[in-house]
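With one protein chain withheld, the remaining protein chains of the complex are depicted in position.
Chain nomenclature is as follows: A and B, assigned in order of appearance, with residue numbering initiated at 1 for each chain independently.
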Amino acid sequence: MFYREAGDFKTSYRDDGQTFPIALDRWGYYAIVAVAALVVPFVINDYWASAILLPFLIYAIASIGLNILVGYAGQVSLGTGGFMAVGAYSVYKLMTAFPEISIIAHILLAGGMTALVGMAFGLPSLRIKGFYLAVATLAAQFFLVWLFNKVPWFYNNSASGQINAPERTVLGWAVTGPAATPAAKYLVCLAFVVFAAWIARNLTRGMFGRKWMAIRDMDIAAEIIGVNPLTAKLSAFGVSSFFVGIAGALLFAVYLGAAEVTEAFGINKSFLVLFMVIIGGLGSIFGSFAGAAFLVVLPVFLKNLLVGTFGWPTDLAAHFELMIVGALIIFFLIVEPHGLARLWRLVKEKLRLWPFPH
Amino acid sequence: MDQLLYASEVFINGLMTGVMYSLVALGFVLIYKASGVFNYAQGVMALFAALTLVGIMNGQVPFAHLINAMFGTHLDKFGWTVPAVLAIVLTAGVMVLLAILIEKLVLKHLVGQEPIILFMATIGLAYFLEGLGDVMWGADIKTLDVGLPQGISDTVEQLTDSWFGYGFFIDRLDIWATIIAALLVTALVAFAQYTKQGRAMRAVADDHQAALSVGISLQFIWIMVWSIAGFVALVAGIMWGTKSGVQFSLSLIALKALPVLMLGGFTSIPGAIVGGLIIGVGEKMFEFWIGPMVGGATENWFAYVLALIFLVFRPQGLFGERIIERV
Partner (left out) sequence: MKLKFASLVAGAVMAAAPAMADLIVPNLSYRTGPYGANGTQYADGFNDYFTLLNERDGGIGGEKIQVPECETAYNTEKGVECYEATKEGALVFNPLSTGITYQLIPKVSVDKKVLYTPGYGRTSAKDGAVFEWVFNAPANYWDGASVAIKYLLDQNGGDLNGKKVALVYHNSAYGKEPIRTLQELGKKHGFTLTEIPVEAPGQEQKSQWLQIRRDKPDYVLMWGWGVMNQVAIQEAANIRFPMENFIGIWWAGSELDVLPAGDGANGYKSLTFNGVGMDYPLYDDLKTHVIDPGKASQGGEHVGSAVYSRGMYAAVVIAEAIRKAQELSGTSAISPEQLRDGFEQLDITPERLVEIGLPDFGPEIKLSCANHGGSGMARLQQWDAAAKKWNLITEFTEPDAEVLAPLIAEDAAAYTAENNITPRACD
């Protein structure tokens, strides 16, 4: 009744092609961004920032990045953890080598660095496809982690091999280091999320996105109609790694503050981000957010519910948490194999017709 | 001369390690071949099978911890022990049951979905089984002893010592693993070639639709394949569990099998064996010659890089079915 297109007239192509064609969606989006930027920073506390919002935002960036590669360009990658490590170590080296330059520039440069590495490891995708490619990207994962662990230059020869983020400020507010307030950290991550989503949305509906999708749907056919697989695949790897690198840089510098490559950027990270993308929905920006929320918020929620509310022993709760997450993944796949994003779209379709579906 | 002897020792041990990798890879190949599912849960199935085996052998009460937490009881063990052979049979039964449940509750509802969706479902399965295994049998490290010998083989050491003046090290467990793997593969091949069910399985692997149309029950074949994969997981679980005790990390051996799969091809049983041998030898030799120069611990990534190099030349793996692309 309220959620509808009727009465919403478009008078230009520009209007017709916009991201949120329905007024209610558009206003909803503005409202969410406004609340996220103007209200949340004032009510946020350490727990909400560290346990839920920061990981959610950072993983959302990573899954947007991986979704471009897997969902739009159809190249399955399990090297995400390694690429995040490239971002983290680049930002660490830059932060410590050029302390006078803004951390924002460092994070963007770290993304660029990761894009280069990602493109290098994307080269085999020209020959290798499907699950073979997925496993081939694991070579990147294991090699990069080993490299960062082995070469002392990357961690500035520190005795333990851990990297620590020193304090850096944006407009006078500390965003890294222990003195950073949750609100400052949150706002930095939020800004990067909005930036990433905006770029990704506009790339995917433009020429690049169409090329990627053509490659995904059938690469030989795409080649015949004039899409160059080399540039299309490598650009997908580059753009995807750029976002993944930014996520890695934020994860280390803003969220964790200290990291060790084998623990923080191991193979589990690669799987985790891939799960987010698939559960959220392949080829959907909204899906990236939904997947990240599902896998970040749900475990915390279950833990607090089982341990905090029901008072279960922590180990039983942790085991049940695994079982419930596993069962929910299977349940969602059976109900809707195309991820949470498709479920959301179906809900909206229904809403448009509500309350008179016939 | 010494270097050559050492290298051949490393080579032989690499072959043996390769067999251990192949055991894990076999389970993946079986399921992928018959149903096109890349079963991420194979490693967790090995863990689950080994946990169940130890649990049955030691007469542990399943879900003891959960029951104790709920009712304040102090259940722990039934007080009996089960001989290894019987326990293996019982565990195989549990794995069949698991296969039936997986088919009924998961796969049946996902017929005809894209491979990545099925892959995702096995991830859910992996999460679930991991939690279930721990709740059922507890998260302790358990000692597994089904009577397989371990330690250096004296015969080999003395023999090689008398030949070359340097005694080779070969683990007796590895010799047994090789024998068991050979038996397992022979049995699988014989089953696939000479039995009705085996032929039906190959028919399904070739073409689901065609197999259905000649009256083969997909459901039955899937249950069968998952049961066999469960049994292979049990064998892998026994081998690896004997070495390190049965514990969570057992599920991570799947990572060792992935480069083997890439190299051998996802659809070929001989490929899993040959791939395993190449990876085993390759990573051990690399660690032996090059490792010391670059600081060691190269085995994890080298296996993948080796497989990657192979793939660039043969994108379908060594023995994989040729990928024919049509527009």
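Definition applied: a residue touches a chain if its C-beta (ideal position, glycine included) is under 8 Å from a C-beta of that chain, and two chains touch if they have at least 3 such contacts.
These numbers were taken from a predicted model, which means no experiment stands behind them.
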Residue among A:A34, A:A179, A:L230 or A:V335 touching the omitted chain = A:A179
Query = Which one touches the absent chain: B:L97, B:I179, B:A210 or B:L252?
reply = B:L252
Key: Missing-partner contacts on subunit B, residue numbers   = 6, 9-10, 13-14, 16-17, 65, 68, 72, 74, 76, 134, 139-141, 143-145, 150-152, 169, 171, 240, 243-245, 247-250, 252-253, 256, 283-284, 287-288, 291, 295-297, 299-300
Ask   = Which subunit A residues would touch the chain omitted from the figure, given the whole complex?
value = 46-48, 50-52, 55, 96, 146, 149, 158-162, 164, 166-167, 177-179, 255-260, 262-264, 297, 300-301, 303-305, 307-309, 313-315, 317-319, 322, 347
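The definition used in the following text is that only the chains that are shown with their structure count from here on.
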Ask   = Approximately how many whole Å separate the CA-defined centres of subunit A and subunit B?
value = 32
Ask   = If you look only at subunit A, which of its residues touch subunit B in the complex?
value = 76, 124, 127-132, 135-136, 138-139, 141-143, 145-146, 150, 218, 220-221, 224, 267, 271, 275, 278-279, 282, 312-313, 315-316, 319-330, 333-334, 337-338
Note = Per the touch rule, the subunit B residues reaching subunit A in their complex are 38, 65-66, 69, 105-106, 109-110, 113-117, 119-121, 123-132, 134-135, 139, 255, 258-259, 261-262, 266, 294-295, 297-298, 300-301, 304-305, 307-308, 311-312, 315-317, 323, 325-327
